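Input: a single structure, listed below in structure tokens.
Moving on, here comes chain A:
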Amino acid sequence: MLPEFDKNAGFIWASYALGAIMIGGAILTVMMKARLAKAELARTQVRAEEARQK
Partner candidate 1 sequence: MSASPILSAFRQALTEAWAGGAGALMPLGFFAGAAVLVPLGIGTDPDTLRAVGPGILWVALALASLVTLERIFQADVEDGALDLWLQTGAPASMIAAAKAFAHWLTAGLPLAILSPIFALMFQAKADTSLLTHMGLYALGGLAFFFWGGVGAALSATVRRGGLLISLIALPLYVPTAIFGALAMSGGPGSTGAPLFLAASTLFALAVAPFAMGAALRLAAD
Partner candidate 2 sequence: MFSWFANPHRFLTLSSWLAPICYALGALLIAWSLWQGLWIVPKDEYQGGDIMRVMFLHVPAAWLAMASYMGMAVMSFIWFIWRHEVADIAAKAIAPLGATWTALCLATGSIWGKPTWGTWWQWDDARMMSVLFMFFLFLGYMALRAAMDTRQKAARAGAILAMVGAINVPLIKFSVDLFTSLHQDASVITVDGPKMAAVYLWPLLASGLGHSLLFAGLVMTLMRAEIWQRRAAQIRARLMAGD
């Protein structure tokens, strides 16, 4: 199923593997950062709400 390449196959797969790792890593960190920030904001808003009620 994978395509057959000539003698430089190693270099080609290495490049694309590196691309997958770096871009995949970027996507994961960005998504994780967004989720953490959103959760942190929600938590802080709840705390602010409680403080206002006290």
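On how the list was made: all candidates are chains of the complex that A comes from, given by their letters.
One rule holds in what follows: a residue touches a chain if its C-beta (ideal position, glycine included) is under 8 Å from a C-beta of that chain, and two chains touch if they have at least 3 such contacts; residues count from 1.
If you're wondering where the values come from, they're calculated on a predicted model, not measured in any experiment.
Participant: Of the numbered candidates 1 or 2, which one touches chain A within this complex?
Facilitator: 2
Participant: Would you tell me which residues of chain A are touching candidate 2 in their complex?
Facilitator: On the chain A side, the touching residues are 3, 5-9, 11-12, 14-16, 18-19, 22-23, 25-27, 30-31, 33-34, 36-38, 40-41, 43-45, 47-48, 51.
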